[in-house]
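Heads up, one of the protein chains got dropped from this complex, but the rest are sitting where they should.
Chains here go by letter, A, B and C, matching the order in which they are written, and residues are numbered from 1 within each.
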């Protein structure tokens, strides 16, 4: 993801110019501001702005005049209570703005989270860079044979080589033709809004993405999950690290109640109750389908 | 709106503790932070937090790495272009958080603007204060005789006196009974979530309200408008002053293209064209209904 | 809730005029259309329109050309799978429109569910009816002594009588004055938009409320729950009955995975695992606070 030296200089200039503010400041987050954290081969996430901190969550929950904190301990207790009982509105009082560089096929999944603000680099207006995602060999996964929507082990040998060659060569050829088509040297030059259609979905795009903490945590729960596609999960993982420093109480509660937790159905709950009474419960007498039972067993071990 | 001295002290404490930040800072907005600006007889608005400034709008529009400003003049030009062509997403990149105290009937209109985050003081959990909106005599308006949804001149004499007496006495009596019902002295005490139903709609409530700049401007266009009910318009007017200092370029563009502008229908536009050619256009030959024609004439004079 | 005979006639007229359509039809839902089901003392819910059925959920999940059903059994399996794995978008493909009559303090809770469309009866434009919610004696609950936001047992004897008298008398007096203030007999008459502020929060209002099935189920999960205030829960309960006939597969999955299920935190899950291995887990060695442990025990019994 090497940034150009020009971009690197712009980022350093921003980090070198602190100003005074009366707003709530998260010291943990200030340490991350503007820095680009690499993701995949050419991507990154970087925090461009934020609003609020743990104490702002409590302040809103209490609709208070001042900082709203009796004590730091009270604040963590309140935040855990709010998270446990799905009181989501106080978490909406924090906001984050990210600059993200990501492959188009990842962007297409990401954008389905609608409650966010987005400004994407426009390929109608501007020319895209020659940067494509090519998976590292260990992530060149085979189709799963048990889950239509999943991956198996990494491809190997000649098959892996051929796939990588196709991905690289097709991307390069498509980009060569893109450049040739929009060129106005000795010809009119195709409209950019048309030429871009020749570019494959592993090309990188960029956007500014702004979202409140409640919706961000929902995004992270789904996308930092093991069922998410690897290529979006690595973005979610990187964002998790930043959030942990921004709002440490909220993030800890999120890890306990959302990420590490599980939702049991009425039937599953009844099985747990029976098992705790010493009964032997099997798929056959559980009331669950085979798929559900498999997931249930995985949850309990 | 006299704040309690305790609340006033909390606000002053917040204004007295500047910190360092690397984020974008709006100097104009820092001057307003936390201060409660009075609205109506007991209400106020005060800015609790904000994200972004004029330059953040441009930065997002350009998806840039650094501050995104070539020059201040370029920034204003770009902001005017975005406003004129309804490119709303860059304006969504600024966010504001307000603490508002307002009568319940105003809150009921306000909440219809859905794209915002709200935490309201809970009358299930807490006890409301004895504060009611009683209109100043000059705002005690008669029902309009031409517009079902409007006001006429102020009531006068005995009629005005009687209305004010009713409003005050009913509020006080309802509140006395509210207090008596929830009291646990010598009795069980009615649940707060039930007792509140005895309180009339001019009682004051409070909330934290967070919204992005695009949606805020939409709110202001509708609520700072002459057709809005006076009691919500005064809140919108007060917010306008703060926004003008926060994002001066965006606010100026908003005033020119939205507040002071007008939308003409296809029929109205055709009439303007005919008039500019010297034709005499009347309601009869305009193709407009009487109501539309009246509004059209008002727009052109 | 006796509807006026005029309204009753309008409803019967609508039920008497079936037409042909090529759209998906839910026979269960057709039986409910337009009928007003009473809630509380003057309220009701009635279905005014709907879009889709169980099979429409599957059709969208498969993005199919035809009805999208291989077999009815497949459809139920797919719907359960979607519900279990939080695939919410196919449920958004069904839509319902309700006409609801409800007290204002219930409407204020209800409206916080933002992802819905609402048209409320306008008290700026029209005159409200003299109808107020007065709790039945068994629902005149005391404030809970353990939960700030809850209820205890019903009030009794003289205290109950006094509360009911206050609620009734204050409502009647406020309404009398409302009527007197807006009257234009022998006076100008106060603007409706102002006069309404004298009305207490137990007055009834009405609205059309339109929502997709995913967001409706979210509403029902929170509002048909035992922690919800009784006065909104009875509306949610009534809506549940209608949904059960509209989309029986989706509703059954909702009951199993959402209503009857539970979300366990990472810590709680670890305790279950230890208990299933035969370990004795107590609050002290659980890693949970007392409040969390109490909720955990309630879940397992």
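In this section, contacts are C-beta pairs under 8 Å (C-beta built on N, C-alpha and C of every residue); 3 or more make two chains touch, one makes a residue touch a chain.
Quantities reported herein were computed from a predicted structural model and do not represent experimental measurements.
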item	value
Among A:8, A:27, A:74 or A:143, the residue in touch with the chain that has been omitted	A:143
Those residues of chain B which, in the complete complex, touch the missing chain	77, 80-81, 84-86, 89, 112, 222, 227, 255-257, 259-269, 272-273, 275-276, 289, 291-292, 295, 299-301
Missing-chain contacts mapped onto chain C	3, 6-7, 10-11, 13-15, 17-25, 30, 33-34, 48-52, 56, 59-61, 63-67, 89-90, 92-93, 95, 97, 99, 117-121, 206-208, 210, 212
Touching residues on chain A - with respect to the absent chain	103-105, 108, 111-112, 114-115, 118, 122, 124-126, 133, 135, 140-144, 148-153, 155, 159, 162-163, 166-167, 170-171, 173-174, 177, 180-182, 184, 187-194, 196-202, 229
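As a working rule, only the chains that are shown with their structure count from here on.
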item	value
Averaged-CA centre spacing for the pair chain C and chain A, given as whole angstrom	33
Distance between chain centroids, defined by C-alpha means - chain A, chain B (Å)	35
Residues of chain A whose C-beta touches two or more other chains	89
